[in-house]
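My structure is below; once you've seen it, I'll send some questions.
Of the protein chains in this complex, one is absent; all others appear in place.
Up next, chain A:
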Amino acid sequence: MKPNDVILKSVTQVAAVIILTFSIYLFMNGHHHPGGGFIGGLSMASAIVLLYLSFGIEKVRENIRVDFKKLAAIGVLIAIGTGMAGVVFGQPFLTQAFGYRDLPIFGTTELASALIFDTGVALAVIGTAVNIILSISEDR
């Protein structure tokens, strides 16, 4: 007999959206406030783990078609790539640059290349955390 947990599934449908929004908020304001790539990646991984908890492995795997091992590798490649960009322009390794641009909606915004490095860190953290939990839960 298949158990029917309606309350858990409908709470998850609302809460996963809120947790994903909160993780993107933590990721974006890591430059001036508490937050950053690591904790943003961890809270997004916790949202994915909540989806796995309430819907099971197969249903999430056929809806989020992401290989988390490749996601961790892509994150490390992005982080190394922003370090190598400093070397290309004749600066030391991992030199960060920033500038002020006029964006259409946000107005004058400070754009820093540390954001791309943080994207790499966040992708590596998401891939590693979800991959650890998935490989523990499959008992092979």
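Brief remarks follow.
The working rule: contacts are C-beta pairs under 8 Å (C-beta built on N, C-alpha and C of every residue); 3 or more make two chains touch, one makes a residue touch a chain; residues count from 1.
In the analysis below, contacts and distances are computed from a predicted model.
When the listed names "Na(+)/H(+) antiporter subunit F1", "Light-independent protochlorophyllide reductase subunit B", "Energy-coupling factor transporter transmembrane protein EcfT" or "1,2-phenylacetyl-CoA epoxidase subunit A" are checked against UniProt, the chain not shown comes out as "Na(+)/H(+) antiporter subunit F1".
When the whole complex is considered, the residue among A:A15, A:L94 or A:L115 that touches the unshown chain is A:A15.
Across the entire complex, the residue among A:L53, A:A97 or A:I132 in touch with the chain not shown is A:L53. Listed residues A:G35, A:G75 or A:G120: the one in touch with the omitted chain is A:G35.
Take chain A: the residues that touch the chain left off the picture are 3, 8, 15, 19, 22, 26, 33-35, 39, 43, 46, 49-50, 52-54, 56-58, 133-134, 137-138.
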